[in-house]
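As you look at this complex, bear in mind that one protein chain is not there, while each of the others sits in place.
Let's turn to chain A:
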Amino acid sequence: MKKLKFTDLLVTIMIGVVFGVLMKFWDDLYTVVKPIMPVARQLLYGMWFMVGPFAFLLLRKPGTAFIASLAGASLSAFAGHGIEVLMYGFAQGLAAELLFAAFRYRRYSILIAGLAGIASCLASFGLDLIYGYAALETWALIVKYGLRTISAFIFTGIFAVFIVRALEATGVTSLIRPVDKKEYTLLDQ
């Protein structure tokens, strides 16, 4: 198992923190949308699940999804969103991490990333149940969490994978990803 070096750790936490800043701005959009369009609001919700899977897709190392999610949540908590965000970040990051672990950290496709997002979504649903957000009428429950699941897949699967591809084109990923076996064999030639 590839262990995290200090560089990986700092980059992971940095990704979490940048997401925290972005989420702060995203929150402004979300708050504007919130009262007028409850459907659109749930469709924007996937942004909150994106940080963990995104970090894993970028660094491709075990532990990054969980740590980045926790870092993003702690920045949000410091920015005034309250400590409950930290609990959500913890649960969501753990769920995404476990999903990647189930595929032995070897799959980076849209499907797997999207499933990680849905796992995070399920974890947040579990916390909502305990908190009391989920005591809604059945139709409202299905609409709310159904839309949120779709949004989770779109953001963590499709959006995250495409943004990571765009970042690969800039060349920064070569700084932080583990060196591939193919690259070693190229050296031998």
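Note that in this section contacts are C-beta pairs under 8 Å (C-beta built on N, C-alpha and C of every residue); 3 or more make two chains touch, one makes a residue touch a chain; residues count from 1.
The working rule: contacts and distances are computed from a predicted model.
**Student:** Just to verify: the chain that's not displayed, which of "ABC transporter permease", "Nitrite reductase large subunit NirB", "Molybdopterin oxidoreductase family protein" or "Membrane protein" does UniProt list as its protein name?
**Tutor:** From the listed options "ABC transporter permease", "Nitrite reductase large subunit NirB", "Molybdopterin oxidoreductase family protein" or "Membrane protein", the omitted chain resolves to "ABC transporter permease".
**Student:** Touch as defined at the start, partner being the missing chain; which of A:82, A:146 or A:178 qualifies?
**Tutor:** Looking across A:82, A:146 or A:178, the contact with the absent chain belongs to A:82.
**Student:** Decide which residue listed in A:71, A:121 or A:147 touches the omitted chain of the complex.
**Tutor:** Per the contact definition at the top, the residue touching the missing chain is A:71.
**Student:** Just the residue numbers, please: which parts of chain A touch the chain that's not shown?
**Tutor:** 6-7, 9-18, 21-22, 25, 34-35, 58, 71, 74-75, 77-78, 80-84, 86-87, 127, 130-133, 135-138, 140, 154, 158-159, 162-163, 166-167, 170, 172, 175-176
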